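Only one protein chain is missing from this complex, and each of the others stays in its spot.
In order of appearance the chains are A, B and C, and numbering begins at 1 in each one.
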Amino acid sequence: MSSLLLILLSAVLVSLVAICGIAGWRPFLDTDDPYENAVGLAQASLVAVPLAATVSWLLATFVLVPLDIAYLRTPVFVAVAATVAQLTEIAFRRWSARLPARPAFALLLTANGAALGVAFMSLTFAQRLLGVVLISAAAAFAFAFLLLATATLYERLRYADVPAPFRQAPITLIAIGLIALGCMGFSGLIPE
Amino acid sequence: MQTAVRARGGLRLEAHKERSTRDPIATAAPPAHAVLTLDQHAGERAVPIVAVGERVALGQPIARPSTLVSAWLHAPIAGEVVAIEPRPAANHGGAPALSIVIANDGSDARHRERAIEDFTALAPAELRQWIGRAGIVGLGGAGFPTVAKLASAAEREHLALLINGAECEPYISCDEMLMRERADEVVLGARILMHALEARECVIALEDNAPQAQQAMQAALTRAGDERLRLTQVAAIYPAGGERQLIAAVFGKEVPHDGLPRDIGVLCHNVATAAAVARWVARGEPLVSRIVTITGAGVAHARNLDVRIGTPIAQLIEECGGYTPRITRLLMGGTMMGAALATDEAAVIKTTNCIVAASARDLEPRQPEMPCIRCGNCAEVCPAFLLPQQLHLNAQALDLAGLERYGLMDCIECGCCDYVCPSQIPLVERFRQAKPHLAAHLRARAAAQAARQRYESRIARLQRLEAEQRQRLEEKRRLARRKDS
Amino acid sequence: MQFPTSPPPHVVAPNTVGRVMRIVIYALLPTIVAHVLFFGPGLLVQSALAVATALAAEALALRLRGKPLAFYLGDGTAIVTALLLALCLPPLAPWWLVVSGTAFAILLAKHAFGGVGMNLFNPAMVGYAVLLVSFPAQLLSWLPPHALDIQTAELSFAQTAATIFTGRLPEALAWDAITSPTPLDALKTNLALGMTMQEALANPLFGGLGGRGWEWVNLATLIGGIALLMLRIIRWHIPVAMLGSLALCATIMYAVDPGTYPGPLFHLTSGASLLGAFFIATDPVSAATSDRGRLIYASGIGVLTYIIRTWGGYPDGVAFAVLLMNFAVPLIDRYTIPRIYGHAERP
Partner (left out) sequence: MTELAAFVLLLTFAGAALFANRVAAKQAELVERARLIERIDRILPQTQCRRCTFAGCRPYATAIADGAADINQCPPGGDATAAALAALLGRAPKPVDPRFGTMPSIPMVAWIDEPACIGCTKCIQACPVDAIVGAPRHMHTVIAAECTGCELCIPPCPVDCIVMRPAHELVTETTHPSALLDAVAS
């Protein structure tokens, strides 16, 4: 549980640094507002993460294990996550109000999907399909919430009179650290 | 009469009206020199129609409106025009502005205007035009030319007229005294305005802390016997008398942020404006005087005076027994929204409702400013339902997108947020500083959008013309070919 | 005659941050008195230590950041943080715990974020949570309240201070003999051991409402909280929403299985429920800003507190719940901007 939380927080941190920290690197073309970008990425993750996890589980269970090549799980998962990310991009470009930008959108989504998806595979209650769907959907929701909350937090920090040495990355890391501290309250909630 | 209605937000403030309402309204002596600033109303400056050296009679027009949103000026005294030059102006905080100066000859010789016996005999449009000649502007403080306001709502059906007697600002009591002593004038003015607007009903709103005014008005209404008029009490919660707040309290409807009260079928006029209309129509007296409250611990004898427009403020203070040693600041208007005057040489203008000769006791000194602690007191009292703390954050960073989102342009600068702020942040001042930036930004964006549209439609038009021309050429060639063959 | 000018409004209410914080400190007095009555003079030593540390840390931070010392030290925010943290610590906790927790709260949770008004997280709760996850053993060993019939050692003020500073009890006393878990902790442990609710509540620690002694401390807090409400220092939204959602969760679960889950009154009068509802969650800096936002924020704290208390690893969840909801505040704020006058929709 705590390792999953750690991976979630890292994914949020990486996404946020990509959106806010790197000039010209935004997942969406339509806006340079970090929050709007975070919203788009969160929406995309809600689709892509459960989809990637489900497809990989199906592949692992019905192809890799019968063929006795379960050790290929991770590379296959990355490939699946990449494919799903591209498909999501195509779908977003067609049906969503937001326009994904290349290559930021697909890369971020792949990275997040793969990181979270690989993590589920080692969980015990991800042995059944229902378990995978539920945990990946829950993780996607958690990711979406954490990303949006962190993006708004980042916006509020912009107005704060943060001492010079703490500006930007350090204070964001401290904030994430304090969030993790809050999340420690959940320890013991779900057995490992 | 039902219980007092109220709008959301606002503050209960100490009214400070008892000192100035003890004595009845007294008439101030006409000034030796009257100074009439040409831009003492909202909109465009008036244009002088008299020359230096010309003799004028009391009530004679001396400046005409320059545009549709402007107002006539009339001589408040009889005498000679001695100068048209910049003089300290109350509406500029005491800084000089172009003014007409008249020297009093002491005769008070009147310029006769016709008095209308029966205003209902006039057609509404005719009546509106006639009212326009009186130079009346919104006397509650905004100074918007009354004729322009009437024009904005003309021809609207089912209009409700709201007569604003809710004098919510602390210290000001001129409207209360007017209603106490000249209630019949107010009621007559309201009826004239109703006729001019073809309004279906009229609500006269006043605060629930002015029982004598309420009784006087009720009596006047009974005397008038006009069923379409009624009286409503609003809770004495600042800024109950703000136009938009009063409309929300009385009618339960909000004025659209990008619209005017007429858009929801309401037109609002101040009680003093209504009284001025009545004096003009019934007696032919243009707007040459008004009631001004002189109060504060910095003046010896606080009271309400009926004052000629153009009287220097220093003279009014003299009539009230002069300054006390405690005087520290001179305010025009109330303590919440009034402007501090740099000099008492400035003259009374049409919108001067109150002069507060403030002592240190009247003004609570501001403590040093702290960072905002997000307590939310400001949002609780904001009558426009804004989040002043967020506006403050965005104003500090001059984040125009944020200021737009949090509705800076909807701020009415009433000062409630400023009043309650425990961090003592001068919020209103910050907002006033940020507003021009945001306004310029919004204007530039709108202009760019319009320019782009016109550019694109021009390109499209040129392309269409070219295509048509080409088509015509083809046609001609074809015809020529046919002729050849 | 010439006059100075100034921008309007020309009057402001004689209210300052310092005054607000002073009133909060006075409102904490009933809690402090009850605490001292039931748990001995430890709190006084802890409070003094915490306040001294907080002021020193604040002064250090202000000096480093080049801000006016006297002006900001006088605002009282650091003292409130220190008192809230001290109230959460066991009365005999060693001095270094108090000092490090307070210093962490002031330096990292407050000044790293920009000082007063800027901290995203409640400093007192950051300090407490850091101590709790780092030194759970010290943080969870409380004293039994004096109201208990069981034989407890009455430590004098000098003995208490000596214990806090040296970490050693007076002769003839052993840690095991005088410490006792908090009621929430005891209930959780005993239920985990397989006891029924009746068996668990038969422990002399429990009184009519919650824990003995504890219920009185909580009632004292309620008095202080109501005073804050009446003086309009805080508004009803946060306490009502937090206590309401906590009570609702407790009622539902109690109705489901009264043998496993204690009732709403127990939850309301145990642990830091009331202190949290009236003094901690209401910290305006780290709370949501609009009324609707505050209702959401505080309901979240109530629910999370219940979840952590009931199913989590720690006996009380108020601190974690507050930190988690602090984190959600900017997001809540973004979606609860009130509708502006004359606008049909919210921005």
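We adopt the following convention: contacts are C-beta pairs under 8 Å (C-beta built on N, C-alpha and C of every residue); 3 or more make two chains touch, one makes a residue touch a chain.
The structure presented is a predicted model; accordingly, all values stated were derived computationally and were not measured.
Colleague: In the full assembly, spell out which visible chains the left-out chain is touching.
Modeller: Touched by the chain not displayed, across the whole complex: A, B.
Colleague: Taking the entire complex into account, which one of B:V47, B:A360 or B:A450 touches the absent chain?
Modeller: That would be B:A450, which touches the missing chain.
Colleague: Which of these touches the unseen chain: B:Q129, B:S152 or B:Q367?
Modeller: The one listed residue touching the chain not shown is B:S152.
Colleague: Which listed residue (B:A32, B:V69 or B:L122) would be found touching the missing chain in the intact complex?
Modeller: B:V69
Colleague: What residue numbers in chain B mark contact with the hidden partner chain?
Modeller: Against the left-out chain, chain B lists 43-44, 67-69, 148, 151-154, 444, 447-452, 454-459.
Colleague: May I ask you to list the residues on chain A that touch the chain which is not drawn?
Modeller: 23-25, 29-30, 32, 63-64, 67-69, 72, 75-76, 79-80, 82-83, 86-87, 89-90, 93, 99-102, 106
Note that only the chains that are shown with their structure count from here on.
Colleague: List the centre-to-centre spacing of chain B and chain C in whole Å, with centres computed as mean CA coordinates.
Modeller: Whole-Å distance between the two chain centres: 51.
Colleague: Quick one: chain A and chain B, Cα centre-to-centre, how many Å?
Modeller: 56
Colleague: Starting from the mean Cα coordinates of chain A and chain C, work out the distance between those two points in Å.
Modeller: Here the centre of chain C sits 34 Å away from the centre of chain A.
Colleague: Send over the residues of chain C in touch with two or more other chains.
Modeller: If we look for residues of chain C contacting two or more partner chains, we find 114-115, 118, 333.
Colleague: Enumerate the residues of chain B that touch no fewer than two other chains.
Modeller: In chain B, residues 371 touch at least two other chains, as defined above.
Colleague: Under the definition above, what is the set of chain B residues touching chain A in their complex?
Modeller: Interface residues on chain B, with respect to chain A: 371, 393-394, 396-397.
Colleague: In their shared complex, at which residues does chain C touch chain A?
Modeller: My answer: residues 64-65, 108-109, 111-115, 118, 120-121, 126, 129-130, 133, 304, 307-308, 311-314, 317, 319-321, 323-324, 326-328, 330-331, 333-334.
Colleague: Which of the residues in chain C end up touching chain B in this complex?
Modeller: 1-17, 19-20, 71, 75, 77, 114-118, 235, 284-285, 287, 289-291, 294, 333, 337-344, 347
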